[in-house]
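Heads up, one of the protein chains got dropped from this complex, but the rest are sitting where they should.
Take a look at subunit A:
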Amino acid sequence: MSTYEEEHGLSRENSEDARSASVDRRETRSQFQELFQTFGNNNSEEDVDNSMLLLLLSQMIPASLQQEWMEQMEQSDKKGCSESFIDSLPRIPASKIKEDDSCPICCCTYKEDDHPLVAELPHCNHKFDLECISVWLSKSTSCPLCRDDVMSHKPGIDTSQVELEEDWGMFG
């Protein structure tokens, strides 16, 4: 197996003269290559410990990039509401739907359908076809009409039963 240095026509002496950071990276890389040769191909064997491999891999990725990825992941986690939340949206009974009320998303009047399924968002009380708003809320958490963040009104923790100490929050 040729090392990184050999492939790039570098001698070890030269790389030692280079900045220590890049030397570290090179060493990490060749260490990773060795480990991968040993363990990487044996995924079927359960007793192989890949944690060293992963640790080395994470050392090879710059910290700033790692942070960026983490932020991206958090953002993508935030996208959309859970299915259970969407299912729990209150429905509007057909008797309460006016003749010419229409869904702001598909622009169809609810009464076009003999059995309309209309859902109402909590707090802002905007109404939509359940089908339309489900699609939207699966990738967003905002009301299409007023941008109210529907997930920001999580039911508060019931504190009425909690006995508060008289001097709470008054230290120092």
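Operating definition for what follows: a residue touches a chain if its C-beta (ideal position, glycine included) is under 8 Å from a C-beta of that chain, and two chains touch if they have at least 3 such contacts; residues count from 1.
Everything below uses one rule, namely that contacts and distances are computed from a predicted model.
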Problem - Omitted chain (choose from "UBC core domain-containing protein", "BOS complex subunit TMEM147", "RNA polymerase II transcription factor B subunit 2" or "Zn-dependent exopeptidase") - UniProt protein name - result: "UBC core domain-containing protein"
Handout entry: Sole contact to the chain not displayed, among A:K98, A:H115 or A:K139
Key = A:K139
Practice task
Could you please point out the subunit A residues that touch the chain left off the display?
Solution key: 104-108, 132, 135-136, 139, 142, 144-145, 147
